[in-house]
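What follows is a single structure, written as structure tokens, with notes after it.
Omission of a single protein chain aside, the complex is shown with its protein chains in their original locations.
For subunit A:
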Amino acid sequence: MTTAIDTPATAAEKEVSAQGKARAKRGENLTGWTFAAPFAVLFGLFLVVPALYGLYLSFTGETLTGSGSGLVGFANYADALRDPDMWKSLGNTLWFTALSTIPLVVLSLALALLVNLGLPGRWLWRLSFFLPYLLASTVVVMFWSWMYNPTLGLINGVLAKFGAAPVAWLQDPKVAMISVVITTLWWTIGFNFLLYLAALQNIPEQQFEAAAIDGAGKWRQLFSIVIPQLTPTTALIVTLQILASLKVFDQIYMLTNGGPAGKTRSIVQYIYESGFTGYRFGYSSAISYLFFALIVLVSLAQYKLINRRSAA
């Protein structure tokens, strides 16, 4: 790869030293594109092309067999908006986002505050909370399916020792989503936790000294100095968390397969199923684009909110 780029780049350089400005400009263009080309080719082929192709597909009746192909206008979009399963999956996704974002922000802040007190064993606390974040979703799900196992699992085993009735963690429609959220909390809290921990260490010491002189106690300091100082970090964490939660797929798909009775099926799973088990490629693409519109809206809203805050 190196040799392939080497020749044009050095040739361009010789031109720069020898020739006039127009030539130099052409040389810069050549150099720039030579450097950017490997990335630009992959980016074009595997992101821009599928994004445009998906948009095209969303206006076709494309299926696996190719039957019913051809342009159908907005029919897929209209179908999607009338599809109760689509709305149900979207509702589940929003419910999951609400249920997961709040504890993932609040608990990660609490953990970071506790670890940052400077108690002994700091590396151990950090390791315990962060390690799960490094695991593959499959591994996480294997651990938790075993924990949640209705007859042999550790959780119900411990409950039984206390005389409590076993819970069907992944099979009970009222509990399944909570179980998915608990697993997600365990898996991903380490990321938010580390962001908060880093932000806490950047709060200037003078502020605390000034507050101490004014006679502010430590709880008072927490709410009047620490939490306000963390606002930009909180905004970042909430943004990233909402976007990540909206895209949930892996752990739900593997833990409950969207069940029981579609109670935990996420929108990404619905896209996957319409495309790869229903083979309705056009329809699946249309839902993808509707969902993408939602993601863009959420991103824009958060961008505006954060900018207004920092401007004020």
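One rule holds in what follows: a contact is a pair of C-beta atoms (placed from the backbone, for glycine too) under 8 Å apart; a residue touches a chain by one contact, two chains touch by 3 or more; residues count from 1.
By our rule, contacts and distances are computed from a predicted model.
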From "Phosphate transport system ATP-binding protein", "Carbohydrate ABC transporter membrane protein 2 (CUT1 family)", "NADH-quinone oxidoreductase subunit K" or "Nodulation protein E", the hidden chain's UniProt protein name: "Carbohydrate ABC transporter membrane protein 2 (CUT1 family)"
Among A:75, A:94 or A:135, the residue in touch with the chain that has been omitted: A:135
Sole contact to the chain not displayed, among A:35, A:87 or A:223: A:35
Those residues of subunit A which, in the complete complex, touch the missing chain: 1-2, 5-6, 9-10, 12-14, 17, 28-33, 35-36, 38-40, 42-43, 45-51, 53-54, 57, 111, 114-122, 124-126, 128-132, 134-139, 141-147, 151-152, 154, 157-158, 186, 191, 194-195, 197-198, 200-201, 203, 205, 208-209, 211-212, 216-218, 221, 226, 236, 240, 243-244, 247, 249-250, 254, 268, 271-272, 275-276, 281, 284-285, 288-289, 291-292, 295-296, 299
